[in-house]
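Only a single protein chain was left out; the remaining protein chains are all shown in position.
Now for chain A:
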Amino acid sequence: MDPLRRSPSPCTSRPPSPRTPPCEMLGHVGIEAVLEQLKIKAMKMGFEFNIMVVVIAVIWLLIGQSGLGKSTMVNTLFKSKMWKSTLPGLGVPMPQTLQLQSVTHIIEENGVKLKLTVTDTPGFGDQINNDKCWDPILGYINGQYERYLQEEILITRQRHIPDTRVHCCVYFVPPTGHCLRPLDIEFLQRLCRTVNVVPVIARADSLTIEEREAFRRRIQHDLRAHCIEVYPQKCFDEDISDRILNSKIRDRIPFAVVGADQEHLVNGRCVLGRKTKWGIIEVENMAHCEFPLLRDLLIRSHLQDLKDITHNVHYENYRVFRLNQSHALPRGPGWVNLAPAPADLTATPGPWKVRWQAHDSSDEEC
């Protein structure tokens, strides 16, 4: 029916998938060298990582302080002055429009280059009426997906499409000690469907350890009650080792973090920390705050996973949603018909799509 669809050539187009057990090799061939090749290529090309920090500033915190310390957090995370934290003076009017500011840096460590983009969202939750304050953020996230999609469906497309999609969103929960506020819940519900969200308890030095634990349990309970799936999502655990690792992480979410970019001398060591009259809070000390956990999760162990989930799940959901917007198109392979991008890109695509099918069903590809 679709005149633009051609039937494939009559030759056997797909080789059958193997039903025989793996072949026995009689000696070393050298296949594992492909891992080295992969590494070399990846290092040559460099990596990209986009992180977004969202904070809902409670009005009383704004006065005199620079919010919940998100810029400091980012600086601490990457051990560099990524952001100059701004201190609005008294009398400075609160920003009327919600502006998203994005800064890109290239950082390098031992030959691995990382192009890091941090997007800040100042001025959220400041207004009297915060209805639909998530729209600009969702609009920005969907805008990045849109940009990638447009690049992908070009006929002459680039060798390496620049990836500006948000890989991870760090959500700062203010340390009220009670539970998640309605604004937080609304926001998280919408965000979780579009992007990987990692909630953290900001400025955790204002809570004692017991208060912290209680707060954490209550937040976890709230998240479960409202069906908010934060990263690492349960449905993407592939095998038993993943599940064990991720459930350990899930147990500690949201992390209670303290950010600091100044160094102090403690017991002869130079540590990053906040100096107060009653002591020094060491950022990298697990007894004081959970910053190392956050850092390990985001950078050392799950960075690639964050990117994968963004690419394979969130982006695909968005793509399906956009392609389905044109109703008259017959389903199935055919040329893509993208309806003109809606001015309001905040519509959220929908429920999860499971990323990996069970391994035995992948044989049905033939």
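The definition used in the following text is that a contact is a pair of C-beta atoms (placed from the backbone, for glycine too) under 8 Å apart; a residue touches a chain by one contact, two chains touch by 3 or more; residues count from 1.
Basically, contacts and distances are computed from a predicted model.
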| item | value |
| --- | --- |
| Omitted chain, identified by the protein name its UniProt record gives, among "Septin-10 isoform X3", "Cytochrome c oxidase subunit 5A, mitochondrial", "Golgi pH regulator" or "glutathione transferase" | "Septin-10 isoform X3" |
| Touch criterion as defined above, residue of A:109, A:131, A:210 or A:251 at the omitted chain | A:109 |
| Residue of A:183, A:214 or A:299 touching the missing chain in the full complex | A:299 |
| Contact footprint on chain A, counting only the chain that is left out | 3-4, 6, 8-9, 11-18, 20-35, 37-44, 47, 49, 77-82, 104-112, 114-115, 153-157, 159, 238, 263, 270, 295-296, 299-305, 308, 312, 316, 319-320, 323-324, 328, 331-340, 353, 355-357, 362, 365-366 |
